[in-house]
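Chains shown are a subset, placed as in the full complex.
Note that the chains are named A and B in the order they appear, and that numbering of residues resets to 1 at the start of each chain.
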Amino acid sequence: MAEHANLRIKLPVVCIVLEVILIILFGALVEYDEHTSANKWTSPNHTDYENEFYYRYPSFQDVHVMIFVGFGFLMTFLQRYGFSSVGFNFLIAAFSLQWATLMQGFVHGLHHGKIQVGVLSMINADFCTGSVLISFGAVLGKTSPVQLLIMAVFEVTLFAINEHILLVFLHAKDAGGSMTIHTFGAYFGLMVTRVLYRENLEKSKSKNSSVYHSDIFAMIGTIFLWMFWPSFNSAITAHGDAQHRTVLNTYYSLASCTLATFAFSALVNHEGKLDMVHIQNAALAGGVAVGTAGEMMLTPFGSMIVGFLAGTISVLGYKYLSPILESKLKIQDTCGVHNLHGMPGVLGAIVGIVTAAVANEQTYGKGMARVFDHIDDVNFTASSQAGMQAASLGVTLGIALLGGLIVGFILKLPIYGAPPDSQCFEDAIYWEVPGENAESGELCAVKSEETDKLNG
Amino acid sequence: MAEHANLRIKLPVVCIVLEVILIILFGALVEYDEHTSANKWTSPNHTDYENEFYYRYPSFQDVHVMIFVGFGFLMTFLQRYGFSSVGFNFLIAAFSLQWATLMQGFVHGLHHGKIQVGVLSMINADFCTGSVLISFGAVLGKTSPVQLLIMAVFEVTLFAINEHILLVFLHAKDAGGSMTIHTFGAYFGLMVTRVLYRENLEKSKSKNSSVYHSDIFAMIGTIFLWMFWPSFNSAITAHGDAQHRTVLNTYYSLASCTLATFAFSALVNHEGKLDMVHIQNAALAGGVAVGTAGEMMLTPFGSMIVGFLAGTISVLGYKYLSPILESKLKIQDTCGVHNLHGMPGVLGAIVGIVTAAVANEQTYGKGMARVFDHIDDVNFTASSQAGMQAASLGVTLGIALLGGLIVGFILKLPIYGAPPDSQCFEDAIYWEVPGENAESGELCAVKSEETDKLNG
């Protein structure tokens, strides 16, 4: 097997060096926030149920499940890449959440020279990790774990910068990350996979597909993502009605999206048969598309329309757009992240612009300033908010595409142990893969014995 | 393959028409409740931690997992029906929860012409969906997704009516739905499958069984149902002690039920071998059987007795009753929902009657009126409550059986693309199913080449 893909030195060195750097920086910069420190929490004698933990931890755990089970298993659909899908997802997520804690803390500003951590920073770190995993979906099967870790180093950094520009400079709202997470992750990943274009990828064509059970494993990922998406979109909104409303909007958007997905999946197949790729992916687009407006007064009605549109464009994207992107633009997008995160993310940004533009005191009451933090500022109206949302989409696309371009070229260097064209989508290049089971083994043995006898 | 089962037009039309109707009705009728609206929540300045969200959302998410992962994977035990099991479960659940929001809101009464939604309506919609999925279990493998959606349209409606009669007219208690969800769903589904009886179902006999890995996939469903059943039974009880107590009762009932299941599964097998069908299903009967009395002062002791009985009758049902139901009554109950939801549901109703009958102030203290809302009414005693519980069981059985009969005949019309007898329990009729994996493929190729050579 490809000698240069032997990671015996590369992977340990990269992992250990990165982790040591993380530990040193954590030692120098990170401290408990006032909700996690024994000292700070108890000094003014809070009531324990006011601790942020009880408002956020159930949501955090749902987000955590989406990151590790959701993304991890969603990508196990490939027949011979299950170990890598769930395993590399695990590795780069474990790295990214640590690195994101530092980058987000650093970019968003230190408190007396320190980064303070608690359940909110954990959710934000998981969110940033989600963005990296979206990009991972675009390059799945064609990259080494070393490449993925290097990608994560850069992507997390750019994510934190983009997020800071949007949320702080532009006053944008994007609690569920239609822009910061999905649009960013998708277009960054698409640009990386464009730069890493492999002309002879058809050499691994036979492995770039699913088998029966791998598709069922992937449904574990799909369903957990689908169920917990309401928690994802609401995890960092304001307390009370905002979290509650975001959950509701996301729930209805996803339900509506699912019906659209089944409808169009059957419609675009000449025998009317459903395609697992659509069900596994497009049914989730409804969650992406209310990532920005979910906390606003979008209404269940509005959410369902958005979800329906998202499911529709996602299925059509898988069927008609992805083949064109590959053949014309040389974008080999393994998981079709453009259809699940790219287009629905942009749709979500647009929905956010529109929903912000029509916001008014009559609908929101005193809640107006809780949803749009800057709306009480001088000269900052609902239209200003909408304008900022639009600017945010542009900034995100710009940073994602430019960042992906540069990082793509960095990852093109032939030093990371990337798999050869013939060994893409194949676990055996990076993993000890077990043989078939004993009984089948025996069966084969018997058979070949028989055949030998016959030949003899 | 069967031409009339081509769903290229039927499925999209049904999905899109239903979703458009839903969207229009949501636009006309649905609004945020006071816990989800930015305006309503902030006007009296609530404290955020009093928002219903924090009391219910973790329970809701557990229920949600049961509906989508629990029911979905439980049914993947069939060797060639995994895509349909988890996929159609996904589709009809996504539809039903939207339709249930409307039907339950409509039947239970509008507020100023509007249906108000929040976490409680989400839980109730998921509950109603659970009932549809139970019926799905009875007809699994023998119905098209179009048929299932039509079934859901009617079943959700009847569910809402029955639930309203029980909870409002009869003042029944049934927080975990032994009657409203399990008994209703099971007997409705059994009646439907009776009407849809297929004389020549043995043509698909070879597919109506499990393989090794499909049984393990099914255990994912079983275990998630089992773990989260305490949340299911407690999700809509009163706050505080009631939720807490219901969880505890369900936890012990299920644990006891599991031991009974293993015991009787080994006992009824002449080699003493355990049967996966029992473990996957009967071990859950303990949750069903405390669905009514779980919020009452049933005590862990009482719960364990109920759980033990439930597990026992469920295993015996699978072993001895199901074959009789099929041969004598022509009820082809694919998942054995009669054993998991039917009999244990009726048992749960009876346990509710008895537990209500013996309720008294000494045991409940001031909590009496929190558990039995009408107990302070004139002439409404514990015995009245017990009587109402008994009447509720009768009403539920009546509506379920009659409703199932009528809906069964509606579903018998030859217009829904139902599978032919020889293609039941087979994904390939409705799904693009991938081929076997590359390596096995090669193996086969090599083998047949050898055989050719030998033959030649």
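Here is the rule we use: a contact is a pair of C-beta atoms (placed from the backbone, for glycine too) under 8 Å apart; a residue touches a chain by one contact, two chains touch by 3 or more.
No experiment lies behind these values; they were computed from the predicted model shown.
Shown here are 2 copies of a single protein sequence; counted across the entire complex in this file, the number of copies is 3.
Throughout what follows, only the chains that are shown with their structure count from here on.
Centre-to-centre separation of subunit A and subunit B, using mean CA positions: 32 Å.
On the subunit A side of its complex with subunit B, the touching residues are 49-50, 54-55, 58, 62, 79-80, 206-207, 209-213, 215-216, 219-220, 223-224, 226-228, 231, 239-245, 247-248, 251-252, 254-256, 258-260, 262-264, 266-267, 269-276, 279, 283, 297, 299-301, 304-305, 308, 362-368, 370-371, 444, 447, 451, 454-455. Listing the residues of subunit B that touch subunit A in their complex gives 1, 6-12, 15-16, 18-19, 22-23, 26-27, 30-32, 35-43, 45-46, 48-49, 51-54, 57-58, 61, 64-65, 68-69, 72-73, 76, 82-83, 86-87, 90-91, 94-95, 97-98, 117-119, 122, 145, 213, 217, 220, 430-439, 441, 443, 447, 450-451, 454.
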